[in-house]
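Left out: one protein chain. Kept in place: all the others.
Order of writing sets the labels: A and B. Residues in every chain begin at 1.
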Amino acid sequence: MQYGMIIDLDRCVGCHACTIACKAEWDVPADKGRNWVRRLGPSNTPEGLASTYYPGLCNHCNEPSCVPACPADVIEKTFTDSKTGKTTTMEVAATYKDPFNGTVQIDQDRCLGCGACADACPYGARYVNTDIMNEEIGGEGIADKCTYCMPRVEKGLEPACVQTCLANARIFGDLDDPNSEVAKYVKKGAKGLTSAAVNIGPNGRYYGNKKDMHLLTTTSTPTEMPSASLRRSLMARLKPELRKAKNLGLLGLAGAVLVSGLNEDKKE
Amino acid sequence: MNTTSPQISMANIFRFLAQSMRYPDAEWFNEDFWSVLINLLEELQWQEDKAELTRVKAGSKDFLEDVQIEHTRLFINAIPHVVAAPYASVHYKGDGTLYGIIAEQTKKFYREKGFALAKESDLPDHIVYELEFLAILANEDPEGQKKFLKSLFTPWFEIFKSKVLEEAHHPYYRVVMNLIDFFTREEL
Partner (left out) sequence: MSFKVTRRKFLQTASIAAATLPLAKVVSAETGFVRDPFTPPGSFEGTQTVTGGVCEMCFWRCQLVGKVRDKKLVKLEGNPKSIDNGKSICARGNAGIKLLYDPDRLKFPLKNVGERGKPVWKQISWQEALDECGSKLKAVQEKYGSQGIAMFPHGASAKYPMDFFEKVVGTHNVSEASFFQCRGIRDSAYMSTFGVAPGESVDMPNAKAILLIGCHFGENVHVSHVKAYLKGLENGAKLIVVDPRYSASAAKSDIWVQIKPGTDTAFLLAIMNYLVQKDKYDKEFVEAHCVGFEEFKKGISHASLDWAAKICDVPAKQIQEVAELLAANAPNVSIHPGRHVSWHGNDFQRIRAHACLTALLGAIGVKGGFVKAKGVKVKGISWPKVAEGGEEHNLKLMADKYHFAPPGTPTELIRDACITGKPYPIKGCVVWGQNPMQTIPNQQRMVDSLKQMDFVMCVDVMPTDITMYADILLPEACYLERYDYIKTGTQWNFADKHQQYIAPRMPLVDAMFERKDEVFITNEIAKRMGYGDKIPVNTLEEKINKELAGVNLSIAQLKKEDGIHIQDGKDPYGVSEDFEVQLYNEDLEDNDYPAVPTYIPVEEVPKGFTRLVYGRSPVHTFNRSQNNVWLHNAMPVNPVWLNDEIAKKMGLQEGDEVSLVNSEGVKSSSKTVVKVTPGIRKDTVYMAHGYGSRNPMLTVGVNAGVDDQELITKMTIDPETGCNGMRNNFVKLVKDGKTLDIPA
């Protein structure tokens, strides 16, 4: 099962109901968002004058760049398939791609709020909520993003944005089910925002007429992956026991790497 | 500066502070209240504050109305803008609107201690309620009082107090802010 979202631009009228409903559902700070709507155009395209919208949210990518960026302690986590009851265990930091439903989630109880994941996302889909934090692990905030409303979906409800959309422009479902609406849209040609450099398998896709799609893809497709954050590459070079240390500020991190590096040099 | 009289309990202090933040009307903002306030300042040896307040009161045509206007301007609606609505939600975390996260956490705290607001639909994070609650805790639950101050009161009161001190035109609320600060500050 891989959950996905389709935005039908023929229907979307850019009313912003989806962004406000999401804020209400999940207590998102007023100046941030788990999703967004940007007005595009009116601009000239090869197919004529066009004006449309970019309703964006986390794409719950197939190869998410945010997941490996997380420097939190790695633990073993057991996942349960809500449909079959099957379980499996994975090693995860504080963010992971669910092995059963394909959504990318954040373990907000263990998040440091360092922002490395937000930096690593080419779509800018994550933000750090500084109103909440895990104080006892020295957190600065908690990373937050669209969850495809899994807690709601598990209770048989629609994602909040889908429910409120007055144009029925947001279609949600299992991409792996060939009879689902979302799968049909993919067959019709719905596309994710990908480019030569950014091709991490977004499961959010857009569908619309030629000129609207042209406007969307030329203005809103990320064309480069964010440079590997310094923090992430430093963490990757740290020895495992050092990585476990709590509340390592970046400066400390850099120091640890330098020390570690020096030792390495000495050995050679 | 220490409170000297053994008859003044913290519970009484908190109740007095709560009262001083209510909307001033002739029923309670009277000579009795005034003399208790002046006495308190005397005990604390805050001579400058005492002198300024006394002087302003003496020179005012309608002291009650002056304080009413100031209360409205600082805490209710005003030009240029309401200076400091006296709710935790407006100042600490959240987006500046009422009934934010901290209000819910405060309500939860009241409930865990076995208390609810008499008027259920009132906002739990109004400074008067919080001070009244501190009075209850002072009598029954000193540990709880410490925790409440640290996690739910002081973080927002600090911000609230500095806004009021910066913008107050009338000395009354400056003095009240300083009193609340003094009695809720963590003992070092």
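Simple rule for what comes next: a residue touches a chain if its C-beta (ideal position, glycine included) is under 8 Å from a C-beta of that chain, and two chains touch if they have at least 3 such contacts.
Please read these numbers as outputs of a predicted model, since none were measured by experiment.
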item	value
Residue among A:M1, A:C15, A:V74 or A:M90 touching the omitted chain	A:C15
Hidden-chain contact residue, picked from the options A:I7, A:V104, A:C146 or A:C165	A:C165
Interface with the unshown chain - residue positions in chain B	23, 65, 68-69, 71-73, 76-82, 85, 87, 89-90, 95-101, 103-105, 107, 120-123, 147, 150-151
For chain A, residues in touch with the removed chain	10-11, 13-17, 19-21, 23-28, 30-31, 37, 41-44, 49-52, 108-109, 115, 118-119, 122, 124, 131-136, 138, 142, 149, 151-152, 155, 157, 160, 163-168, 212, 219-224, 226-227, 229-231, 245-256, 258-259
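The rule is simple: only the chains that are shown with their structure count from here on.
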item	value
Interface residues, chain A side, partner chain B - complex	27, 29-31, 131-132
Chain A contact footprint on chain B (complex, rising order)	93-97, 101
